[in-house]
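Questions regarding the structure given below will be posed in turn.
Every protein chain but one is kept in place in this view of the complex.
Right, chain A next:
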Amino acid sequence: MSPPLLQVNDLKKHFPVRAGLFGPRSERVYAVDGVSFEIERGETLSLVGESGCGKSTVGRAILRLFDVTAGQVILDGQRIDDASPSALRQMRRRVQVVFQDPFSSLNPRMRVRDILAEPIRNFGLAKSAADLDARVASLMDTVRLPREALNRRPHEFSGGQRQRIGIARALAAEPELIVCDEAVSALDVSVKAQIVNLLQDLQREFGLALLFISHDLAIVEHMTHRVAVMYLGKIVELAPKQEIFAAPSHPYTQALLSAVPLPEPGAARSPIILRGDVPSPINPPSGCRFHTRCPFAFDRCRIEEPQLRATGSDQWVACHLDEPPQGWRP
């Protein structure tokens, strides 16, 4: 059996930071602190959790935008995290990214034509100049933009159109996995629906795998196959969509889902209101990192860190409770 497309094993990324402005002693931000998961070909795995929980850092580690502190990132059986520069080049082609703000990630001076041609040239994908032109033109068709737009620059486009250009550029490299880091979060409702539909069409058409990072839980539910819920650098629950949304097990997952306001006036909702904010990842709480905000915390939670354990065929939860709390039901 072939290995999964992507395997992440006990990934850690700690950022050194200076304590205070003139502090001599350097501290660490435990941004990602032991995260493991796999993504199959053609699958969407979503990362959710409050801001600062380490979602983007996981995405950036997979893109190898920095060296990881510990752990492994394995693409199709090959290590990305310690790959040689030449091996890395090919792997870079296979994993692409779409960020939240397409404008900041598109060079404002370049025409769309050149933005799309760059990765094709870089990875030597075109057989000839004519092939390059043909590929660029067909990318525009793929993301449903008019070919006439190839000579325009990013600022001449609306947010939704720029995001289409960002997607086209990612597709230009013919990737197998795309990291979508809040790729639709900044878009307006009607445009967001267009881009979500486009991503789903492309996934089907090209058999793409997606690592979908988002704080919009309704969009995640719509898009995803599986979900990993992160809290302070750790995965606290990992399960297929149906389990997460029908029977969330971890108290944090329940709190997140319960907090989403529903477009149904008078819906009898009783959100679990968490106390305060996410604590600092410089000095994460002892034991279960969620214990300072968890409504079900008991003595053991403050001392012993819960490990991810299987609670169903494909459901993993890190919590000391034997049974999921019944406080909240979808």
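Just so it is clear, a residue touches a chain if its C-beta (ideal position, glycine included) is under 8 Å from a C-beta of that chain, and two chains touch if they have at least 3 such contacts; residues count from 1.
Just so we're on the same page, contacts and distances are computed from a predicted model.
If you had to name the missing chain as UniProt does, which of "Cytochrome C oxidase subunit IV family protein", "Phosphonate C-P lyase system protein PhnH", "FeoA domain protein" or "Peptide ABC transporter ATP-binding protein" would it be?
In UniProt, the chain excluded from the picture bears the name "Peptide ABC transporter ATP-binding protein".
Can you say which of A:Gly71, A:Gly160, A:Gly287 or A:Pro306 touches the chain missing from this structure?
Of the listed residues, the one touching the omitted chain is A:Gly160.
Would you indicate which residue among A:Ile62, A:Val97, A:Leu202 or A:Leu217 is in contact with the undisplayed chain?
Answer from the full complex: A:Leu217 touches the omitted chain.
Could I get the residues of chain A that touch the absent chain, sorted low to high?
Residue positions of chain A that touch the missing chain: 50-51, 158, 160-161, 188-194, 196-197, 200, 215, 217-219, 221-222, 241-242, 245-246, 255-267, 269, 271, 273-274, 276-277, 330.
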